[in-house]
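Below is one structure, written out as structure tokens, with a few remarks after it.
With one protein chain withheld, the remaining protein chains of the complex are depicted in position.
Note that the chains take the letters A and B in the order they are written out, and that residue 1 is the start of every chain.
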């Protein structure tokens, strides 16, 4: 859109809820992004955009977000979600964001992200300057959700 | 995004179509939102945003929308979709939107929304000022769709 993204912030959360949608809502709240409108994007970090600590975002703001979420209603099951980004040496080039969710351990989720980012840079022919992964795991009690997200923000979105 | 949401409007529709996507398109047309671009959001009513009757929206406008849709190709099946919102006593706080779709009756869909909104307010520790639910049901003839939506609008989006 006409929005100019000037910063990004990664976060993750996991929670139980009495329905799958409430578990998702509760995980978003735990992640600090439960009172904004997520707009799913697929999934590029614009050039020269720093990834910062999650700032305070205006309630109801429309926030382009790359995210992975998994919900399970199987008690005892382990679910994990992860996002990661990598930025290239060349600051004029964009970074890449990858998402993973599934019935997997946290380590498996993190490893999946790293592998996908490696391939994304290999096919782009870019040298990777930095890679970071954010993962969360949840053991389901009744209905659980794990999610990880990278929000794309502009100054206007902040409180 | 940089868009400032100043009003919201709820609607619902159901229809048959010769494909699942046409049934969805036809249900959108019946709901009065078939000639705009829906951008799915997850799903907060910004603070102090009134929910009004669906106004005339510019054709092709990009409209952030919380929606639930269900399509079925099983003749005789009952499908329902619902959305609902609740707003807090404190006008500085955001409201919450919940969606439901499934092989359920209209009453079950409405009840699901109410339960989810109750939990959403309980976990936020907010007192609920008002709750409204919009639901629609459809009995499938050949290929049917039921959908319910809350659009997030700005003055610029209107004809």
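Everything below uses one rule, namely that contacts are C-beta pairs under 8 Å (C-beta built on N, C-alpha and C of every residue); 3 or more make two chains touch, one makes a residue touch a chain.
Quantities reported herein were computed from a predicted structural model and do not represent experimental measurements.
Chemist: Give the residue, chosen from A:93, A:106 or A:132, that touches the chain omitted from the document.
Modeler: Among A:93, A:106 or A:132, only A:93 touches the chain that is not shown.
Chemist: Where the complex has a chain not shown, which of B:39, B:81 or B:150 is the residue touching it?
Modeler: B:39
Chemist: Of B:3, B:93, B:124 or B:138, which residue touches the hidden chain?
Modeler: Residue touching the chain left out of view: B:3.
Chemist: Even though one chain is hidden, which residues of chain A still touch it in the full complex?
Modeler: Counting over the whole complex, chain A touches the hidden chain at residues 1-3, 5, 39-47, 49, 62, 64, 93-94, 96, 98-100, 112, 115-116, 119-120, 123-124, 152.
Chemist: Which residue numbers on chain B touch the omitted chain?
Modeler: Within chain B, the residues that touch the unshown chain are 1-3, 17-19, 21-22, 24-26, 28-29, 34-40, 58-62, 64, 154, 156.
Methods note: only the chains that are shown with their structure count from here on.
Chemist: On a C-alpha centroid basis, what's the spacing between chain A and chain B, in Å?
Modeler: Computed value for the inter-centroid distance: 25 Å.
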